[in-house]
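A protein chain is absent from this complex, but the other protein chains hold their places.
As written, the chains take the letters A and B, and residue 1 is the first residue of each chain.
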Amino acid sequence: MTTLTLGFLFIGLLVVLVLAGMQIAYALLAVAFTGIWVIRDNLGLAFRMLELTAYSGIADYLFATIPLFVLMGLLVSVSNVGRDTFEVAEELLRRLICGLGVATVAANTVFAAVTGVSIASAAVFTRVAVPEMKRHGYRAAFSAGTVAGSSVLGMLIPPSLLLIIYGVLAEVSIGGMFIAGIVPGLMLAGGFVAMLMTITVLFPRFVLTDPKASRERRLDRTREPMPLSTMVAKLVPIVVLVVLVLGGLYTGYFTPTEAGGVGAFGALLVALARRSLNRRKLWQVMKQTGVISVSILLLLIAASFYSRMLSIAGLPNAIADLVAQSGFGPYGFLLLYTIIILLMGMILDSTSILLIMVPIAAPIALGMGFDLSHFGIVTVLAVEIGLLTPPFGLSVFTVHSTLDDPDVSIEQVFSATMPFIAVMLVVLVLVALFPLTATLFL
Amino acid sequence: MSANTTGEGAGTPDEDAYVPPFSEAPVGAILGGLAAILSSIGTAWIGALMLLIIADVVGRNFLDAPITGVSEIAARSVVAIVFLQVAAAILQRRLTRADFVLRRLEGASPRTLALFETVFALAGAVIFALVLWASYPKLADAWRTAEFFGVQGVFTIPTWPFRLITVVGSGLAALAALYVANDEIRKLRRAS
Partner (left out) sequence: QETITVNIGSSHPENNIWVYAMKNTFQPEVDRILAESGEYAIDWMESYGGTLYKFTDTREAVMDGIVDVGMVGTVWEGANMPLQNVTYFTPFATEDHRVIIEIFDDLSENLPELKDSWAENGMVHLSSLITDSYDIYATFPVTSLADLQNRKLNAPGTSANWLQETGATPVDGALTTYYTNIQTGVTEGTLSFASGILPTRVYEVAPELTRVGIGSMYFGGIAANMDFFEGLPAPVQDAFRQAAQATSIAHGDYVADLAARALDEMQAAGLTIHELPEEEKAAWVNGLPDIVEPWLEQTGDEGRVVLKAYFDALRERGIEPRRAWDEGL
C-alpha cells in the first residue's frame, strides 16, 4: 500500500470517528498519531511530532489574537452593543420581506468591521438575533442558519485572521489583503440579503412558522418608530469601535495582529462606560472567553498535527503534482484549486487548509498571471465555505452549541445554511472571474 | 462546547457546576478544584495578554518605548492558555463535536450511548497521556540546559515554566478524561 493510499484511509477513519460523535480534537489527534506511526513505521517519530505540535503548533502571535477577538465579541455582547446594532438594523429594515434576517446580515456586516474571527460573530448574534427572530415567527433552525451563514462576513471584511494568515503565507501585504476583502465582503452581504428575500417569497415555510403573522407585523403601521436620537445613541458605541479598530490600523498606530488586543480593550472601555460590567460580571465574561477559546485552539493544535500527518503521507506533494500536471489554463487551475479547498473544508479547519494549500498554490498562481491579492480573496472565500459545510463546520458548531436548544438539531442548522453556501459559491465565481472586485482599491 | 457562550448568559449560577461537593465525590472535587484553579490562571492570562499588547502599542507610539518580545511572549502564551484550561473544558464536556448520532442514541439506546461516550473519553485520556509522555523529557532538558527564548542581551525568558504548563495541563487533562470515562461507565452499569 502506498503512503498516499494510507493517507486517504486515515482521512476516511477521521470522517467516521467525527460522524460517530467523538470529540473532534480527540479524533484528529488519535488518527494523526496512528497515521504517523503506521506510515513511517516509527512510534518514536509519532511521539516527537506530537510533542512538537503540542508545544509549538500554535505558538504564534497570530493565534494569540483568537482569544482576544472572542473577548471583544463577548464584551460587545454583554454591553449590548451587538443587540443595539441589531435593533437599529431591525428598525430600519422592518418593512422589508424577511426584515429580521436582513437585519442579522446587516448587523453582522457592521460587526465584521471590528472582529477578526467568525466565531465571535456567530456567538454574539446567536444570543442577539435568534430569540428575536423566533419571537416573530421565524423558524428556529432558519434563524440559527442565518446567524451561522452571515457570521462568515467576519473573516472577509477586515480585520480578518484568515486574511492575515494568507498574507503571511503568500508574502503579500496584509493591509492590501484587507482592502481587497472589502468589495467581495459587501457583495457577499448583498447576496445574502437578496437570497433571504427571494427564499422568503418562494418558500415561506422554510423561513417562517407563521407567514401570515409575519406579514401582518411587517405591514403594521401603528407601531411607534424608534426616535432618531435613540437610533444614534444606540449606534455610537459600535461606530466608536469601528473607528478605533480600522482607524488605528490604517493610521499606523497598531498592526493587524494587535487589532485584536486593541479592539478587546476598546470593547472593555465601552462596556465600562455603559456600566454593564461589575467585577464579577467581567470575570464571568473572561471565563467564557477562555472556554470558547480553548475549544477552538485545541482544535487548531489537533488540526495542525493532523495536517502534518497528511504531509508525511505525501498529500501536499500529490496535490502539487495534480495541480501542476493538470495542464489546465489559469481558470482550469483555479477551478481545480477551489474544488480541492472545498473538499478539504469539509474535514479540516481554515488555518490548516491555508497552511497546506497556499505555499503550494501561490507560486503557481503567480506564474499563471494571477494577482496574489485577488487569488487570496478567492482562496479565503473558498476556505470560509468550509465553516458551514458538514461534517466539520466550525461556525455551525458555534451557533448550535451557543443556542443549546433541544428543538434545533445540528443537521437542521447545517441544512439552513445551504442557501448561504450557494450565495458564497456565486460570489466566489464572480470574484474569480472579475479580479477587479478584489483589486479595485489596491 | 455547550451553552452560555456569550455575555448574555454571564453570571448564571452553574458556572462552576463541574466541581462537585467534596462530601459527594472527593476525587471529582479535587480534580475539579485543580482544573478550576488552572483555568482561572489561564483566564487571567488572556486579560494580561490584552494589557501587554496595549502597553506595547502605547509605549511605541507615545513614549518611544516599545516592549521587546511581545510577539514571542504572546506566541508562547496561547499554548499556555490552552493547556491551563483544557482540563476544565473536558470536565465541563465542552470540547467541540458533532453529536447527531449521539442524540439519536440517547432515546434509542442509552446503553450504546454510554458505551460510545466511555470509549471517546478513554481515547481522550490516552491522547493526553501520550502528550504528557512525549513532553516530559523536553521539560527536563529545558530545566537542565536553562533553555530560554528571546535574545541574549535583549530579553530572555526561560522556557521551562511553559513546558511545565504543557506537562501539568496534559496530565490533568488525562485525569479529567478518565474521570469522565468513569462517570460514563457508571451510567453504562445503571443502564444495563
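Convention: contacts are C-beta pairs under 8 Å (C-beta built on N, C-alpha and C of every residue); 3 or more make two chains touch, one makes a residue touch a chain.
Worth saying up front: this structure is predicted, and the values here are computed from it rather than measured.
Considering the whole complex, the residue from A:L45, A:L272, A:M368 or A:V426 that touches the absent chain is A:L45. Here the missing chain is touched by one residue of A:N80, A:S160, A:S307 or A:T437, and it is A:S307.
For the options A:L249, A:A271 or A:L348, the residue in contact with the chain missing from this view is A:L249.
Although one chain is not shown, part of chain B still touches it, namely residues 60, 64-66, 68-71, 145-154, 156, 159.
Annotation for chain A: contacts to the undisplayed chain at residues 44-45, 48-49, 52, 56-57, 59-60, 167-168, 171, 173-176, 249-256, 307-308, 311-312, 314, 316-317, 355-356, 359-360, 363.
In the analysis below, only the chains that are shown with their structure count from here on.
For chain A in complex with chain B, the residues that touch the partner chain are 18-26, 29-30, 33, 47-48, 50-51, 54-56, 58-61, 63-64, 66-68, 71, 73-75, 77-79, 123-124, 126-128, 253-254, 257-258, 260-262, 264-265, 268, 280-281, 283-299, 301, 390-392, 394, 397-398, 401-402, 404, 409-411.
Partner chain A is touched in their complex by these residues of chain B: 1-11, 15, 39-40, 42-44, 46-47, 49-54, 56-57, 61, 70-71, 74-79, 81-82, 85-86, 88-89, 92, 94-103, 116, 120, 123-124, 126-127, 130-131, 133-135, 138, 162-163, 166, 170.
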